[in-house]
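Below is one structure; the comments refer to it alone.
With one protein chain held back, the other chains of the complex are shown just where they sit.
Presenting chain A:
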Amino acid sequence: MAAPLTLVLILSVTIRAVLFRSSLAELISERVEVVSPLNAWKRVVEGLALLDLGVSPYSGDVFHETPLVIYLFHFVVDYAEIVFMVSTFEFSGKYNLFIKQKYALEADRYPHDCLELMRSPKEMHYIPLKVAMFYLLNPFTILSCVAKSTCGLNNAVMALFILSTLKGSALLSAIFLALATYQSIYPLTLFAPGLLFLLQRLYIPVNPCRSRFWFFTVQYSVMFIGSLLVIVCLSFFLLGSWDFIPSVYGFILSVPDLTPNIGLFWYFFAEMFEHFRFFFICVFQINVFFYTIPLSVKLKEHPVFLIFMQIAIISIFKSYPTVGDIALYMAFLPVWSHLYRFLRNIFLVSCVLLACTALFPVLWHLWIYAGSANSNFYYAITLLFNVGQILLVSDYFYAYLRREHHLSQGLYLRRKDGSEATLVLK
């Protein structure tokens, strides 16, 4: 197990090192798919330059990182090394996911014929390796890393949150969740799955009538809010002003920068009628957060899958998505390898995603450099890419629910008359 892991690690480090030294690095670092106004390395450098000039980096509209990040880079020059570290962190985070799977395996209250739905210990054994490979060797992660996008940092914090949650450490989990929320407010929605998982681990039923449930919920919330306050106040004392609040969170929520990216926001708000603008911004932002409630109700027994769903929804519907965000939820896919038999259109979706990935640079070139296409071309491909992602995620959701149904009802269902039954959603 350790040997192939080391191999993957060495391979991924080599790829990144080679790309860093090649002439491609500069090209990649300016691709709009890879960096967004929030996490572009060029803007971090600009923020540092402004700090050196004695100007507050938040007095302008170029720098939108959080104060902790800028002070981190103020002292750490060798950034490339950090990103490598981040990637490995990431990997170790995923490494421990299999604990959860073991846990699932132990519950043998399922009907007998579902045995083939369960995973053999051998399969389980290789999941961490697969996760590591999926993350470290994913071209999206590599691009994001070579572009020095600070998205890698956010992913690392999220991975640490998942890791500490799975290990059952409530305090660490709350701290890392606060850090992730502080970086980009969207991970706030991961509060629900984090809490659900910890409750499950402590064998506390999710029951509003029980005081233990409330006790733990309040405890976890206090830890989360407390660490968030500490982090925010720390940045206030580092910076000496509250300027970063509108410049970071206002920027994420009100979407003033319409630089093209792979998301849905930029062209929509570039073409929006001015008097509907505020309404649609509210609708689009609520859309990201809203799914938490029904998903938590539906998946309250399966918090790890809920984490996956939340991360995927955030990366699809957030205001400035990059390919690094997509890589994060794609790293989860090998964990759900047992769902493959229930996926309906995985072939189509993977073709769409691959084709879009190839078409992004082509249509960008045609629009921006060749002038032979216009913005609609690039916009069309972002639409298709997002439809592909939505189909992928909803397909996994479908497969997961269906597997759960089969686990409780048996794999080979019969009609009343004994013929083979088909399952439908009703």
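Just so we're on the same page, contacts are C-beta pairs under 8 Å (C-beta built on N, C-alpha and C of every residue); 3 or more make two chains touch, one makes a residue touch a chain; residues count from 1.
Operating definition for what follows: contacts and distances are computed from a predicted model.
The unshown chain of the complex is recorded in UniProt as "Phosphatidylinositol glycan anchor biosynthesis, class T", chosen from "snRNA-activating protein complex subunit 3", "AP complex subunit sigma", "Trafficking protein particle complex subunit" or "Phosphatidylinositol glycan anchor biosynthesis, class T".
Residue-wise, the contact with the chain that is not shown comes from A:Val62, picked out of A:Leu5, A:Leu19 or A:Val62.
Contact with the undisplayed chain is limited, among A:Pro139, A:Pro205 or A:Pro256, to A:Pro256.
Looking at A:Leu19, A:Leu172, A:Val387 or A:Leu411, the residue that reaches the missing chain in the full complex is A:Val387. Remark: the omitted chain is touched by one listed residue; of A:Ile162, A:Val232, A:Ile262 or A:Leu295 this is A:Leu295.
For chain A, the residues touching the absent chain in the complete assembly are 30, 32, 42, 45-46, 48-50, 53, 55, 59-62, 256-260, 264, 266-274, 284, 287, 291, 294-295, 298, 316-317, 367-369, 374-376, 379, 383, 386-387, 390-391, 394, 397-398, 401-402, 405, 413, 415-416, 421-426.
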